[in-house]
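The complex appears here minus one protein chain, its other protein chains still in place.
Think of it as A and B in the order they're written, each chain with its own count starting at 1.
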Amino acid sequence: MSTTELKTFEEALESFDPAMGLEVHVELSTLTKMFCGCPTEFGAEPNTQVCPTCLGLPGAMPAVNAKAVEAAIRIGLALNCEIAEWCRFARKNYFYPDMPKNFQTSQYDEPIAFEGYMDVTVPVEGGEDEIVRVAIERAHMEEDTGKSLHVGGATGRIHGADHSLVDYNRAGIPLIEIVTKPITGMGEKAPAVARAYVAQLRELIIALGVSDARMDQGSIRADVNLSLAPKGAGGLGTRSETKNVNSLRSVERAVRYEMQRHAAVLSSGGSVLQETRHWHEDTGITTSGREKSDAEDYRYFPEPDLVPVAPSREWVEELRATLPENPTVKRARLQAEWGFSDLEMRDTVGAGAFGLVEQTIAAGATPTAARKWWLSELARRANEAGVEITALAVTPAEVAAVQGLVDAGTINDKMARQVFDGLLAGEGTPEEIVASRGLALVSDDGALGAAVDNAIAANPDVAQKIRDGKVAAAGALIGSVMKEMRGQADAGRVRELILEKLA
Amino acid sequence: MSDLTRRTAAQLVDALATGEVTSVELTQAHLDRIAAVDGTADAGIHAFLHVDAEGALAQAAASDERRAAGRVAHALDGVPIAVKDVLTTTGLPTTCGSKILEGWVPPYDATVVARVKAAGLPILGKTNMDEFAMGSSTEHSAYGPTRNPWDLDRIPGGSGGGSAAAVASFQAPLALGTDTGGSIRQPGAVTGTVGVKPTYGGVSRYGLVALANSLDQVGPVTRTVLDSALLHELVGGHDPLDSTSIDRPVGGLVEAARQGATGDLTGLKVGIISELAGDGWQPGVMTRFAESVALLEQAGAEVVEVSCPSFVHAMAAYYLILPAEASSNLAKFDAMRYGLRVLPEGVDAPSAEQVMRASRDVGFGDEVKRRIIIGTYALSSGYYDAYYGQAQKVRTLISRDFAAAYEKVDVLVSPTAPTTAFRLGEKLDDPLAMYLNDLATIPANLAGVPGISVPAGLADEDGLPVGFQVLAPALADDRVYRVGAALEALLEEKWGGALLTQAPELDGAAR
Partner (left out) sequence: MPARAEISRDEVAHLAELARIDLSDAELDHLAPQLSVILESVASITAVAGDDVPPTSHPIPMTNVFRDDVVRPGLTAEEALSGAPAVEEQRFSVPRILGDEQ
C-alpha cells in the first residue's frame, strides 16, 4: 500500500461497514504429535523430538492420534457444531522449508466439525454487556510446522537474513483451526467483538482442558481477516489477512488498525490488496506480507496414507457428556455466587483473570480478596512485566495462602505485597518467604506495650485528647508506634492497646 | 559351490536345517555369483546398486550361531535376500534410483526390512530400479539400466528390474519388490520369474518411499511360487505404522502354494478378461497364454470369458492418479533436509527457493519431471474435477467390474504383459509406448486386489519369457498362490524343469 495516512476510527465508521473473519489455531496439549509418537513438550533442545514421520523422511507414514480427534470433536461440540459422520484428511501442497513434506496434512472440504456458533459476551462501555452470536464455519484438524531462526541481517527477522536454521520439534504438533463465518453488522463494536470472541474461545479451550492456550507461547494464534464495504451497501469488500496476532489486546487493536487503513485506501479511490499482513506488537501497525495471487494453488487432494475418520454417533454423544459447563452460563452463575457487580465481573474477565479468581476462591480465599489481589496487585505486575496475567509465576493456591496469612494476622496487606515479590522471584512458598524475609507481625504484647507506653509518654497532648474521648486522635499514636516497630505490627492490635491503656 | 545359487529358497531352508550348508557358505556363494555376473552400469546384469558383502556375511554368521544354539528366528533364517532400493535400510544407502538421493543412508528401517532382519535373512544389497519406480524398463534409473539375463540387450522390465534380474540370474534366491502398476509382475513376466502383488494393505508400506500411496504394495520376487509364499508370509501382516495396513493375520499362503502344486484345480472357476487381449498383443504371448489356460482346464478348472468393460479406461485413470500422488510425495525432495543440494549457477547468495528449483532440476530425471508436471496439472484448480476427480470415479467403476466378475469366477487371468522384453532404448523417449506395458497389471492396483505373475514359457518369435497373470479378490491372496503353483507344476512337468534352466549361461558375463 502507498503511504496513505490512516483515517480515524470514527471516519472509517462514517463511510464503511466492517466485516471480520477470525481464524484461530489451537495447539493441542496431547502428549504426542498429530501423526507420530513424538513428544510435544515446549522448549526442548532443537531436533530432539523428531522421528521419520514428522521430519518427512522418505518412506515414513502418518498415524492419527486418537486423543487429537477426540479433542477436535469436543471443541466442535462445545462450539455447537455438527460433527462429520465421515471425513478425510487432505494434503495442502506448497513449498516452505519449515514444512518437512512440503505439504501440510490438514482437512479441506470435509472438516470434522462445521456449522456451529458461540454466544459471545461483549462488554459495552457505560452499558450492559451485550450477547453477540458468532457463527462458526468449521473446526478442522491439522499439523504445525517447524520453526526457523534467521541468521545474519540486522534484526533476526526473515528479511535480510543470510540463511536460516530449522528446528522441527514443533513440526507435526496437532492444531485445531477454528474459522468463523464473516462477522458483519458490528459497526463500532467490531474490535471489541473480535477481542471478546478470542477471549471467550480461549476460556472455552481451557475449560475443555485440550490446550494450555498460552497466547504468549503461541499455543493459541489468531489470524484476523478484515474487509470494509461501503456503508449500507451490503456485500463483502476485499479482505486482508493479518497474521501473528498473539494477545487479546492486539486482536482488538489489529481490527481497529485495519479498519482505519482500509478506509484510507478506499477513500482515496484505491483498492485493497488481498494479501497477508503482519501485526507488529511494538508499533501497533500491520505491514504487507505476501500477496495472494492466482499462483497460489494448494492442489488439495485426499491424503491416501490415512483412512477416513467416521466418528460413531455413540462416541460423539459420549464426548458430549464430558463437556464442561458453558462459560457464559457459568459466568452468570459464579457472578451471583460471588456477589460481584457487573462492572467487577467485567473487569475480572477483561483482565483475563476469571479462571484465576475462580481457582483462588476454590483454594479458600473470599471472592473479594481473590479479586483484590489479582486485579490490583497482580494485574499491575503482569502489565509491568509485559506478560499475560496467567503467565505470572504465582498460582491461585499461593494467592489464597497469602490471604490466609493476612486473615490469621501473621502479615498485613503491605507485607503481602512483599510476599508476592518473593513468589515472583522464586523464593519459595508464602510461608517460607514470610520467614526468610522476616515479615511476621509482632504480636508479642510485651514489645508492643512498651512501644505504646513510649508513644503515650512522647505525646502527652494526644494522649489527653484520647482520654477525653476523642478516639479519632489515636491515629497519631498508632503511626508513632508503627514507626518504632518498623511496620511489623498489626495496626488493629496497636489501636486496641492504646485505647485500653488510655481508657 | 555355485550349485547352491541354483536352488530355491525352500530347498535352501532344508539344506540349512539339515546342516548341509551354513548361511555363511550360502551368502558367500551368492556374493561370488554377484561378483561374477552383475558387472557395472556399462556391462553385466547390473541388478545391484549397492552390494553389502560385509554386512551380509556378518548377518549370515549370526544366523549360523543362532542355528547352532537352537534359536532359529524363522524358517528362512540364513537365506540371503536382495532388497529393492525403494525400501529404507539403516546402514545401507537408499537412492530409489535417483540422483537426488545419492548416498542417502536412512536412519530407520522399513517395516518389511525390519521383519527380514529380525527373521535373520542376510541382506545382499539394494537392487536397481526406475527412478522413484517410474518406468517399465529400469532404464530410468539414474545409475544406468539393468539388463535382462535372457538377452543383455533387452530390458528386464520395471520398475523392479533389478530385483527380478537378480533372482533370474541366480544372484539372490529371494528379493523384495514393490508394485504400483505392475513393477513386480511385469519384470517377473519378462525375466521368467515369479512376482506377487499382495492385496493393498496386506504388507506394510512404512519405509517404502512412496510413488503413489494408494497403489503401492510391497511383495515377493522369487523363482518359484512357493518361495514367494514363504517370503510373503514373513513380511506380510498388520503394522500400526501403516494406517492403511489391514488388521488381520497373513497366513495360509504357503499351504495354498503346496496344495496348488498337486496340480488339482477341480471346482475352480477361472475367468479370462476379454478386454486384455487383441491388437497390440504379441502373438507368441497369446499362444503361451492360451496353452496355460488349457492346462488349467485339464487340471479341472472351469474356464469362462468375463468382460470388465471399464478396464479400457484403467490406463488413463492410472496415469492421472499416480502422477497426482507422486507430485505431492516427491515435493519433500527439496535439498533442505537430506539429499542432493545444488546451487544455481550464476546466482549470488541464492535463496532457499532457488536452491530447491535448481536441485530438483538436476536431481530428477526426465520421466520424474514429466510425471510431476502431469500430476501438478491434474490437481490444479480448474482441472481437478475433470482429471483427478474423474480418475477416482473410474477407479470405482473398475472395482465394480472386479466385484461383478468375482460373482461369477474365483480368479481372473490374463497375460501379464502384452509383449516380451523389448530392446534397451527402444521406448525410452516414447512415454506412451512405455506406459502400454502396464495395461494388464494396472487394474489390480487401482482396485487393491492381489495378483501373481508366473512364467508361461518362451514366445516362439523371439524365445523370450512370457508371464501369466492370476488375479483374485481382495484378501484372497491364497487363491493366486494356489493357481500359480498349479500352473507352475503343470508347466514344469511339460518342460522337464524350471523355465530358467533354459536361460543362457552368464558366467563371466561381467568380465
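Rule of thumb we're sticking to: contacts are C-beta pairs under 8 Å (C-beta built on N, C-alpha and C of every residue); 3 or more make two chains touch, one makes a residue touch a chain.
The structure displayed is predicted, hence computed values, not measured ones.
Listed residues B:S307, B:Q392 or B:Q502: the one in touch with the omitted chain is B:Q392. Within the set A:G209, A:G270, A:G284 or A:P308, the residue that contacts the chain not displayed is A:P308.
When the omitted chain is restored, the residue from B:A35, B:A316 or B:A476 that touches it is B:A316. By the touch definition given at the top, subunit B reaches the unshown chain through residues 104-108, 199-201, 214-215, 240, 243-244, 246, 310, 313, 315-317, 319-320, 327, 331, 334-341, 344, 349-358, 360-361, 364, 366, 369-370, 372-374, 376-377, 380, 382-383, 385-387, 389-397, 399, 431-432, 435, 445-448, 474. The chain not displayed touches subunit A at residues 30-32, 36-39, 45-52, 54-55, 63-69, 86, 88, 95-98, 145, 148-152, 157-158, 161-168, 243-244, 276, 278, 289-290, 295, 297, 299, 301-302, 304, 306-311.
Criterion: only the chains that are shown with their structure count from here on.
Between the Cα centres of subunit A and subunit B there is a gap of 56 Å. Those residues of subunit B that touch subunit A in the complex are listed here as 87-88, 94, 96, 101, 104, 106-108, 110, 205-210, 212-214, 240-244, 324-325, 327-328, 331-334, 336-338, 349, 352-353, 356, 376, 379-381, 384, 388. Subunit A makes touch with subunit B in their complex at residues 51-52, 55-64, 91, 93, 95, 97, 100-103, 162, 164, 166, 297, 299-301, 304-307.
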